[in-house]
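Please see the structure below; I have some questions.
One protein chain omitted, others in place.
The chains carry the letters A, B and C, assigned in the order they are written, with residues numbered from 1 in each.
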Amino acid sequence: MLTLMATVLSNERLTASVFRLAIEGSFHGEPGQFYMLRSWDKSPLLSRPISIHDLTSTAITFLIRLHGEGTRLLSRLTSGDQVTLYGPYGNGFPKPGGNVALVGGGMGIAPLLFSAKRFPFSKVFLGFSGEPFAVASYQALHGDVVFQSGGTILDAIDLNSFDKIYACGPLPMMAELRRRTAETAAQLYVSIEKRMACGIGICNGCTINVGTGNHKACTVGPVFPAEEVDFDELLEL
Amino acid sequence: MLTLMATVLSNERLTASVFRLAIEGSFHGEPGQFYMLRSWDKSPLLSRPISIHDLTSTAITFLIRLHGEGTRLLSRLTSGDQVTLYGPYGNGFPKPGGNVALVGGGMGIAPLLFSAKRFPFSKVFLGFSGEPFAVASYQALHGDVVFQSGGTILDAIDLNSFDKIYACGPLPMMAELRRRTAETAAQLYVSIEKRMACGIGICNGCTINVGTGNHKACTVGPVFPAEEVDFDELLEL
Amino acid sequence: MNCLSSELAGVKLRNPILMASGTFGFATPVAKLYPLDKLGGVVTKGLTATPRSGNKGTRLCETPSGLMNSIGLENPGIPRFLSSELDEMTRLDTNIIINLGGSSIQEYEKGAAMIEEACKQRKSDGKRSADLLELNISCPNVKEGGMLFGLTAGQAREVVRVVRQTTSLPLLVKLSPNAQDLVRIAEMCETEGADGVSLVNTFQAMAIDIHARKSVFRHGYAGLSGPAIKPIALRMVHQVTKAVTIPVVGMGGISSASDILEFIMAGAAAVQIGTYNFMNIMAGASLADELQTLMKQEGISSLQEVRGIV
Partner (left out) sequence: MNCLSSELAGVKLRNPILMASGTFGFATPVAKLYPLDKLGGVVTKGLTATPRSGNKGTRLCETPSGLMNSIGLENPGIPRFLSSELDEMTRLDTNIIINLGGSSIQEYEKGAAMIEEACKQRKSDGKRSADLLELNISCPNVKEGGMLFGLTAGQAREVVRVVRQTTSLPLLVKLSPNAQDLVRIAEMCETEGADGVSLVNTFQAMAIDIHARKSVFRHGYAGLSGPAIKPIALRMVHQVTKAVTIPVVGMGGISSASDILEFIMAGAAAVQIGTYNFMNIMAGASLADELQTLMKQEGISSLQEVRGIV
């Protein structure tokens, strides 16, 4: 585990609300893991959990959607600014054997670029409700990219042709994917977002109740086997 | 009275801890009056009272010393940034008749540039404990500028040759000036700094007890006739 | 702005936004900045029967998202207020609430009686007068050595009873968050015939100047206000609205339209804006419009629709 003060390389606006933040340094991480980021002193109080979007030997990249105050501050960073990163945290997607589908919905596509890089035999499905973004970087990396704007990307996936499906996106999408794969042979893993204070398992703020009992999304997750997740409970929040 | 969102023209660092902030616009004000400034949203909570350093038909200038969080944020502004200004507030130096000495100590020199401009028959005395700053702008404006680093500038003033003395600086300097002028014919006016929340007389945070009773430094002051000021009480804080 | 119209103890309010005592002076300086018909009403600085010069030493201290103050109830005294300030205030197109302080039962009674008399006189002269009286029951108690007065139900009851008997104005009682049992005091106010309660006043707090090795404030403690206290104030307002049937005026750290809506949803009949005035002196010029816009976004057609919904 690392804690680092690092320097912004670039910050590109991809759409009105999505930006790609590149930070200089040699970082570690596996697909689906995340870092806790902050570029402010005491306000807002907490750091923000953000998935690894891409990782090279000289830089780490995050794909971020503007949401509230924290992401707004991150969006304003420019080359040369300082950021504090803690991580990598959590357990990412398991190393696949066989065919794997990487399914992202909206901002959920963020962790899938690094996943596609590390899992070369995967097929990538990107669903957007509005304007697509960042698709070119997936295409540059990978022949097999399907993307779609509007409707549901799930319709584009032949669910029977995969051994493993790794999904990240809105809860309703992941719940629907769970329903659709219930009868298939594919093992579904989903990445779950919970509010996090510490990122390392000391605050109990991110607990989710999975089939095997309480687990911390920051250390046991954020990726969980879908059959253990109680989507109804999560959707109720 | 005005409340304005305005644009920074320039921000120059004069010494390690003093900067000159110029803001675009046609502002009002008299020598010794001040504005409440903020360039942040909610933190810190209060705006900061800063004297008018200079005023032209197209810009207002402030001379500011780095003190805490608020002045630190102001010091980081660069051309094009937005600032919120409220003012002009308070009562400045009275219009002089006769000879007037403008006496500034350290950061207290700030209001005296605009004063020297408006009171052309004045003589300017600037005292610094360390490195002098901004002296050239006084000299450019005015033939009669005496400045000194270390010691006390008060020794350089022939106190008997002035009808009015307007002073701004550390309390001990102003208290000493009061003592030295007690026997002279010169009328001494001093500018007093108090913590201010509102700047317009609605919070009672800046009250000072002068000979004539309680007065609000933000509306009745910040300039008071020295004989009304209880320096001992102020020095006790 | 029909969707904002509110009522407080029989008094119609253009909107639920009142300016809190001690943070708006006697309103007239602000009237030069923006028209006060943007506000539901204004509360005067706390007034006492005799003038007070307030506390010496530092009176203000910022804290993270908060402000500490130790003004010490500096005010010109009720007689001077009645003879000079009130008249000017009645020319403002907004409701006027007089905040009454004191540090003994006698002082409260005397103050209330002066206000009562002046208001009656004005009425019989055909002049506008104050619309409500807000009784602040947690003022510094000079007799008992700077301690706060009115923090226990027993003391508070006496003050409320005496003032209720003295005034014919609609009566709000302003409660302190430092009270031992806030809900019980609120219930007591209802029993004693108050027309409403307002809360919270400032939280007793402390700041130490480590360099001087003493308290920043001469009196040791001071009152904390501002966004820092909002979550606690909201909880208290919620608790009190569930316990009493008289209207509750909510305040404590409100600094946005969305904060206002939270207090209304917690059950507040109206709200007061205090410290936020110092963060944005123009706050009152736009808050009502911002509230209306927010309500539209959230599909709320009147405050009544969501008041106390939580």
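In this text, a residue touches a chain if its C-beta (ideal position, glycine included) is under 8 Å from a C-beta of that chain, and two chains touch if they have at least 3 such contacts.
Note that the structure is predicted; figures quoted are calculated from it, not measured.
S.K.: Using the document's definition of touch, tell me which of A:13, A:28, A:179 or A:195 contacts the absent chain.
M.R.: Answer from the full complex: A:195 touches the omitted chain.
S.K.: Which residue, C:68, C:135 or C:244, contacts the hidden chain when the whole complex is considered?
M.R.: Missing-chain contact among the listed residues: C:68.
S.K.: On chain C, what residues meet the omitted chain?
M.R.: Touch set of chain C with respect to the missing chain: 63-66, 68, 180-181, 203-208, 210-211, 213-215, 220-221, 224, 226-232, 234-235, 238, 253, 255, 258, 261-262, 265-266, 294, 298, 306, 309-310.
S.K.: Can you list where chain A touches the absent chain?
M.R.: Touching the missing chain: residues 1, 3, 36, 42-47, 86, 195-207, 209, 213-214, 219, 233, 236-237.
The rule we apply is simple: only the chains that are shown with their structure count from here on.
S.K.: Which one of the chains is farthest from chain A, going by Cα centres?
M.R.: The chain lying farthest from chain A is B.
S.K.: Would you mind pulling out the distance in Å between where the CA atoms of chain B average out and where those of chain C do?
M.R.: Chain centroid spacing, chain B to chain C, equals 35 Å.
S.K.: Round to the nearest whole Å and give the separation of the Cα centres of chain A and chain B.
M.R.: Spacing between the chain centres: roughly 54 Å.
S.K.: Using CA atom averages as chain centres, what separation in Å is found between chain A and chain C?
M.R.: Taking the average C-alpha coordinate of chain A and of chain C, the gap between them is 48 Å.
S.K.: When you check chain C against every other chain, which residues touch at least two of them?
M.R.: Those would be 64-65.
S.K.: I need the residues of chain A touching at least two other chains; which ones are they?
M.R.: Residues 43.
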